[in-house]
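Quick one: structure below, then a few questions.
Apart from one protein chain that is not included, each protein chain of the complex appears where it belongs.
Entry: chain A
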Amino acid sequence: MEGVEDASNPMMEEMYVNGIGGVDEAPSSSTSTTTRKNRPIISGEQLDIEAYAGLYTGRTKIMRLIFIADHCDNPGMQLEALRMAYDEIKKGENTQLFREVVQKMDGRSGPNYSMDATWCSMVDRKAEQRKEKLENELNAYRTNLIKESIRMGYNDFGDFYYSHGALGDAFKSFIRTRDYCTTSKHIIQMCLSAILVSIEMGQFTHVTSYVSKAEQTPEALDPPTVAKLRCAAGLAHLEAKKYKLAARKFLEVGPELGNLYSEVIAPQDVATYGGLCALASFDRTELKNKVIDNINFRNFLELVPEVRELINDFYSSHYASCLEYLGNLKSNLMLDIHLHDHVETLYDQIRNKALIQYTHPFVSVDMRMMADAFKTSVAGLEKELEALITDNQIQARIDSHNKILYARHADQRNATFQRVLQTGNEFDRDVRAMLLRANLLKHDYNLRASRKL
């Protein structure tokens, strides 16, 4: 029945000896006869859904499971994800999601996972009653004008709506508590609730604004809260494709996070998101200082050894193995609810970075060796290099005859002359055009004025 083999131990990890047969330095074009053998790389296997789902709680767990079901092509895996989502929803009160999941399963998982109409109507009825009760309570509080009680009332409403999947109403209720907050602790609670709902809604602009609101509270925040806010800000930046800022935020997440924020993000995610964003956007020194030498972040990286390895490989210029790790991780990352949109871009950027870094120290590079190092063909490499040169990311030119890449050191003097002449011409042209336009305007204006007189 089960299409997936039993999960292999997720923590199975191999200690890598860095560089077999002598530590190899950065590849040099003349003598880079790399003696490294192919290291075995794990985690190419299919995502272990159970272990994955175990990292999360609450609504995000359900949403992630549904996301996996929607985006993977393996029917066994789909069903497994849906079944787990089904079980998880049954624990909660969200009947709408329940119906969705049942519809998606379409009776493929037997009678145990069929439409449970009685459960639905029971939950809905209970919800009605609870809503009425909450409304009565809130009205009572409001007539009594007890601030704290009103706040609690709205908070309860928010929780109620959230658990029933009415995210918009939940957001509104949480925001309403704002007027009744008396201490900064309340404000932070309000912000965190708002952030949680906004992330679920995919409204990342709200996330940013509430993160900054929370950070502005006068009292010092406790470390877990800080870590949570960093995560939320990182997610918002990631969603806005600001990878560098996202990387910075994720790197600042403190070890206090633990599993405290499992309703949004797991520490493993912090490592993956942060690591990939950093690789794609940081330069070498920043990578070294902020990622590799970052003791905080190292703890996170230990959770995802593949990412740790690939960052180290990247830094020590073992691009082939780095890219291999990336390739293996890709299918799983594509199933991540936050990262899947960005995987392609990040991968492209990382690959380009690697190419640029490889060529950087040399005056001339043998393209055959470079192709070897990147596990690609010379023709393919030539295409990639061409694109990068056209984009002005590598200052070099290709000797296609001998398959050698020559660095190009721009002649500053000539370039300056060229630029000066060009700027002069542009200025000349612009000023003349401007004078002409001014004259026209003046003419037009005079005409109108004289007509008026």
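Note that in this section contacts are C-beta pairs under 8 Å (C-beta built on N, C-alpha and C of every residue); 3 or more make two chains touch, one makes a residue touch a chain; residues count from 1.
Simple rule for what comes next: contacts and distances are computed from a predicted model.
Per its UniProt entry, the chain excluded from the display bears the name "COP9 signalosome complex subunit 3", taken from "Large ribosomal subunit protein uL23m", "Phospholipid/glycerol acyltransferase domain-containing protein", "ATP synthase subunit a" or "COP9 signalosome complex subunit 3".
When the omitted chain is restored, the residue from A:A140, A:V363 or A:A438 that touches it is A:A438.
Contact residues of chain A toward the unshown chain are 385-386, 389-390, 397-402, 406, 411, 413-414, 417, 420-421, 424-425, 427-429, 431-446, 449.
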